[in-house]
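With one protein chain held back, the other chains of the complex are shown just where they sit.
Our next item is subunit A:
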Amino acid sequence: MTTQTTAPGIPSTPASGPATGLIGIPPHLGRALATGGGALTVVSAFLAWTWTSAFPGDLTVYGYPGGLQVLALIGGALTTLLCLSSYGVKGLRWLTPAGADGAIKFAALATFATVWYTVLAITVDLGGVVNLEPGGFVAAIASLAGLLGALALPFERPEREPHDPDDTGWELFRHRLRTGGDIAKAAFAGGTARPVGTLPSYAEILIIVAVLGLGLTVFTYGIGTEYDELFIGFLIMAAFGFAALNKAGLVSQASQITARHQNITICGAFVAAAMFPFTQTDDQYATVGVYILIFGTVALGLNIVVGLAGLLDLGYVAFLGVGAYAAALVSGSPSSPFDVHFPFWAAVLVGAGASLVFGVLIGAPTLRLRGDYLAIVTLGFGEIFRITANNLDGTSGPDLTNGSNGISSIPNLNILGFDFGAEHAIAGFTIGRFANYFFLMLLITAVVVLVFRRSGDSRIGRAWVAIREDETAALAMGINGFRVKLIAFAVGASLAGLAGTVQAHVTYTVTPEQYLFAGPIPPNSAFLLAAVVLGGMGTISGPLIGAALLFLIPNKLQFLGDYQLFAFGLALILLMRFRPEGLIPNRRRQLEFHEDAEAPTVLTKAGA
């Protein structure tokens, strides 16, 4: 609590040795090699890499990059541009506000990993190196040369800690490992970006538009990847490419600009998301889109409970279920015991209202507990909901939910004569069923984002954070802890219920098995929590991005099969080890976990 961090502004530069590269190529030669390697990779993307179209993506054509070659092209181009920027070429210097060398290393690594992954995949899939055309070899060698050149770029070596001569072999080994780790970290480190000067506001808005456009493009590309190899290549490229842009300082500059125009950024993000269905030719990927939105919206609702108020809720998916069941019961479905068909607005009210009631019913007795006890009780309630829904089938209980068969054939929504089940043509684009629901869900997401932002930055939001930080002190400040926590719980529950009403219509059927604690298909309580933690607690974009990743990765990597959950667990452990604050860190949490790092000591905007 009273730990003092080191004073801001004093860069913790250890007495550094001579600035040399990781490998013994002279730096100027290395830079040239990286530039050339990058450029040559770009060229090689236009060559044929293999002779047969048996490898997906058709890499056999000269003069036209396809599939993974496009990724290699992007990586090569990025490396070349960063290198040129490091040479000080006019007009490209803005690319590297935080120094180019770290960024070049990551870009070269991205290119190298993508190209070599492709080449190896071709070799393994088709059974031998013979299947590579000369273009493939050129690409492999060029990207390797680029990587070697990049690694030769100089960096400030950290001071070596002398090792204790009494160390045993194991301790010596660990010491070497640690030193090696430090050196590798230093080799890939970037500087701190210089702050963005004030641009005219139209320019800043243009930059925001460009950033959002890039985001939409990347996301659409990721959703649209048709085969496993391309998706893996995409993940490699996206991860290392993002790291490169981060080290170049572009990410921090972009976030400074977006922080200046938060409202515009959020509106723009919604416009960009609304463009998504128009980029698709059929309804196939709109399905993925709408499921991601449902998952993300519920995760954002959970973020109020977990991220702001600090109440660990392990049964949150039950509220989604309550909302979905409530909406399904009044939807006019033949398997619903009630023979009513509410209009959508009434169904939404019923769904959100039912979740609210359940939230208060569950919260009132449990919120007097703190910490782990609350988590265990909510976990229990989540399971109770599922089992109850299973049993209310007319034989072991009153007939309400139709047991494990669930409530099926839920009719499509019809709002003001707009039939969500039918295809519509808007401005020459065909908008299918799932795209219709995508737009509706986007509206719900907007509501949740609005609630999150506005409540977070107010008296009640500050009370939530205060409770999370120190409950005793918060009580002493006059905050009625129980009441405030109950509000957080109820708000989170009704937002989940809101999403549930749409979900019931999207999936046609509501069954108890959709609302598990943990399972391979999101949303379930464990994945929801993972999306929040992975994305970044207390932020808006974090849970949405976390949800997108957690939905897309299992969806795309079907070949992992039974190992999916294993891989998921492994990824989560690695992430928590190396980036505990999540992908999109809330500035508070970044400070919490990296006390002495380069993180800012001043918080200009609260929360996200």
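Remarks
Throughout what follows, a contact is a pair of C-beta atoms (placed from the backbone, for glycine too) under 8 Å apart; a residue touches a chain by one contact, two chains touch by 3 or more; residues count from 1.
Here, contacts and distances are computed from a predicted model.
Missing from the rendering is one chain, named in UniProt as "ABC transporter ATP-binding protein" (options: "ABC transporter ATP-binding protein", "Heme exporter protein B", "Glucose-6-phosphate 1-dehydrogenase" or "Sarcosine oxidase subunit alpha").
The chain omitted from view is touched by exactly one of A:451, A:530 or A:584, namely A:451.
Screening A:296, A:315, A:461 or A:500 for touch with the missing chain picks out A:461. Across A:198, A:263 or A:472, the single residue that touches the chain missing here is A:472. Although one chain is not drawn, its touching partners on subunit A can still be listed: residues 1-5, 8, 450-451, 454-455, 457-463, 465-466, 469-470, 472-481, 487, 491, 588-589, 591-592, 601-604, 606.
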